[in-house]
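Note that this complex is displayed minus one protein chain, with the remaining chains in position.
For clarity, chains are labelled A and B in written order, and residue numbers in each chain start from 1.
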Amino acid sequence: MTESLLRASALTRTYRGGAREHAALRDVSLTVAPGDWVAITGPSGCGKSTLLHLLGGLDRPDSGEVWLAGSRLDDRDESGRALLRRRHVGFVFQFLNLVPTMTVIGNVELPLVLQGVGRREARSRSLAVLEELGVGDAADSAPAELSGGQQQRVALARAVVHGPDVLLADEPTGALDSASADVVLDLLRRRHDSGQSIVLVTHDHRVAAAADRVVTMLDGEIVDERDLTGTKDRPTYANLINLEG
Amino acid sequence: MSATLRLAMSGLRGRSKVAAAATALVAALAAAAVVAGLSVQSQGGPQVDEIYRDSGRPDLVVYGEPAVLEGLRGDAAFAATGPVTTYTMGDVALGDGSVEARVDTLPPASTPGAPQLRTGRWPSGAGEVVFDRAAAVEAGVRDGDRVHVDVAGRPATLTVVGTAVDLTDCFYPDCDPIRLFVDPAGLRALAPDAADRHTLLIARLTDPDAADATAARLGSGAGVDGVQPWPDSRDDILVRELIFGAALAAFGVFVLLAAAFVVAGTAAARLLARRREIAMLQAVGYTNRQIIGGLLGETLILGVAGAVLGWAAGTLVAPSLQVGLSAAMGRTGIRVSLVSLLIAVAFVGVILTAATVLPARRAARQPVTDVLRDAPPRSAAPARVARLLERLRLAPATRFGLGSVLARPARSALTAAALAVAVAAVVVAGGFLSTMDRFVADPAQSGDPYDAVVAGDGTDGARTAAALSSMPEVAGWYTQTDRRATLGDETFLARAIGGDPAGAGFVMREGQPLRVAGEAVAGYGFLKRFGLDVGDTVDIHAGETPLSLKIVGRYSETEDTGEVLMYRAEMLPGATPDAFLVSARSGSPEALATALRGRLGPATTVRPIESDPDELALFTYSMFVMAGLVLVVSLANLAAALLSGARERARVLGVLRTVGFTVRQTLAQSASGGAALGFAAGVVGLPVGLVLFQVLSDQMTMGIGAGPGLARNPSWVLLALTVPVAALIGALAGAAVTRRLAGTPASALVRWE
Partner (left out) sequence: MKHVVLGLLAAGPAHGYEVRRRYDELFAGAGVEVNVGQIYVTLGRLEKDGLVTHTPASGGDRRDRKVYRLTDTGTKALREWFAERPETPIVKPDVLLRLVTARLAASVIPGLDARAIITDHRQRCYEALRDLDRQAGQTPPGSVSGLLLQATALHLQAELRWLEACEQQLTQIVPLTKPNGDQP
């Protein structure tokens, strides 16, 4: 059995806002193996972003454990989790991923620079990834000069430049028009084909369908987990089309 | 309500209460300082003039022989005179030391120049005395106390039965002698020997403006030892108020400048936050002018409210700030001046308008559709700055921190400017402190290069001179003889210097020191008054003696606002020295005085030089309080700007934390931004402060007659530390304001609204 890459067990997280309490996660467990592509979906407010944040160590659960690449994540403080993230995690958000006061390539090489990689090597690796994702020309531009789709591609570049164990994406296509969304989805597919593990949160089912495994959440709990890579008894979609007139 | 006013009111409602209060408070502070400064400068005059009138308008005091003075009483220029008053000179023990005193016979109550009783009653017997009011208040002498007076070596003890104000000279501690009043029996008891008694005459002139000319005419007459016109005394009385008031007003300007930068910076930031609201108003139909008017109106309402409050505060506080006169004349009442209200409001209004109008215009000019479309605000060439920063090999936290500061050039510049004003204020205050220190430590700067005074009256000049030359404790000595001199129809103080003034160490600002007969050195005030320069020759009358002198140098003198001319005593044959001025080889002035008393005997009056550290302490204390206030305003603004900047960037900080920034790096980026601002403030504020200090101190020293160029720069320690400390303070401020943000989990930062 392969060692799991990312393992969350019995996570709970409750937000307290004055008098009101909101249980965002209730006893959620999830395992991600190397090479997996997991999509987490569900109606808004179901807790999927919260789960993703906990998986990436952006927040601590109230109870439960998170294990990332063999190290325990949830018992570290803010800085400890940040240090772990540097090596093992790449994050992409729905928008505002990039630091506006840095150039595109400055943004992309950040994870490498934080790890202490030398300037020259960081730069060349960043440029290579940017070109692979089709935005190599924008290396010296400011993020504000790019379109939404280009910005997401740059965000993706930054998320993978340091070869993280897992790519965590929170609605990466949510703010994009369908053409740009297609491009980003395609890039994710290609990355996955090269072996990148991905955990992706989305409310767009088309994007979820691209993953190997879909986890459906409702009211802070996982209600369904489906493997989409099986081959038996698959209907063709042609059955759905009725052109009788 | 007009649309513009409605907009202004809505803007006010939308402001955070704290920010609005801060703006009003800063305006109030600035207005209070300016109003108080103006008040202090101007309130002394009327007060003094009132006493002048109450005293029967003593326009001229003439010292001389009794018969001559009696003859002068009928002079055509005099409207009325007092009686020829007998007085004697002595020393009074005051506080820790003693001070020279002139003990007058009390003149009748309603004669010109009669002293004004302030407490107690007039003396009715030989053992009673009415004390100098100013000296009494300063030294804590109360009615009923006993004081020790020493006249020509004869000690006496008198009971204080009252205090009075006398206008024949300026007030203690600026001037000595202090004036004491006794009845005729008392004077006879103190000075039985006629040689110790002298006379003076106080007159009211028919034409008060001719005081100086009359003094010039009478002063050169035979039998007249000296004249003191009232305008000179008045100037001496008020000079301290003038300087302090000017300093206060100047710092009010500093505070207002800092406030202007603060307001401009916060206005720019707030307007950025209200972009959508402004765009919608424009879409609804507000014209640019109305929008600018509304935005300006908002700031002005706060500023004017603050200015009115500040005016009230300044008016209330001004009487307590009367440094010199309060002792003598009691506190003035509160003077409500609508003129100063108008000035304060206009001043604050103009500055705040200037600060707000540019950001307001920029905000009104933004394209409406861009804003409603949520397009990000245009910033100046972001890519270029970012590329530049990347070329410098900086740590990621520092790079981001600096980038954030540079991404908002206007706001950052304004914040740094406000801080630079504070730095300049601190440098100026430090410079004044340094200069004051030097004045205190080196009395030669104010024209008094000696440690102890040996009174010349009643002593054998030659014997004293021989004694002084033989004493090992004495490094050098010189004599001075004062004469009221005239040049044309104007009068001034001329001083004949004997002995060896070169050893004394007058501080020459220009030209050469006084060496031989026929030469003269002048104070700055003298040259300015008569329009002369070093190198000119003047023909004066020192008393009755005509002299032709070549001015060979200018020296530093503060007495008589620098209107003093010094020449060699050989040119006044037969004149006895008024005093011997002695410098110590080492040790304190008190030690020298003791040694002198020992050597010269009890019949000789010896006084060590006085310094008035108390006065200085008040002045420097107020300087630093004012500089501190400016600093507080600027630091508060720095903190607010850094905090609001950090909040605006909260989401980006979250993204950085996601990429792997630690908590410490989050603090470090804010600290770098703050340090950059502090560094810029230091680099700009330091030279500006130095230049400003030179200018201001020259104004001040010229005003007191010592001439320009006397200022001493702040200590080199202060100068060297200014920029690093400013950067450090900026870094600390940056780290402090983001502490909470830094500790916030990345998850919350990323979701920041």
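FYI, a residue touches a chain if its C-beta (ideal position, glycine included) is under 8 Å from a C-beta of that chain, and two chains touch if they have at least 3 such contacts.
If you're wondering where the values come from, they're calculated on a predicted model, not measured in any experiment.
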*Could you run through the displayed chains and say which ones the absent chain touches?*
A
*In the full complex, which of A:His22, A:Arg190 or A:His205 touches the chain missing from this view?*
A:His205
*Interface with the undisplayed chain - residues on chain A*: 42-43, 204-206, 208-210, 214, 216, 218-219, 223-224, 226, 228, 234-238, 240-241, 243-245
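The rule we apply is simple: only the chains that are shown with their structure count from here on.
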*Quick one: chain A and chain B, Cα centre-to-centre, how many Å?*
67
*Mind listing the chain A positions that touch chain B in their complex?*
50, 53, 56-60, 77-79, 81-83, 85-86, 91, 93, 96-103, 106, 110-111, 113-115, 119, 140-142, 144-145, 158
*So in the complex, which bits of chain B are touching chain A?*
376, 379, 382-383, 385-387, 389-390, 393, 396, 399-400, 403-404, 406-407, 651-652, 654-664, 743, 745-748, 750
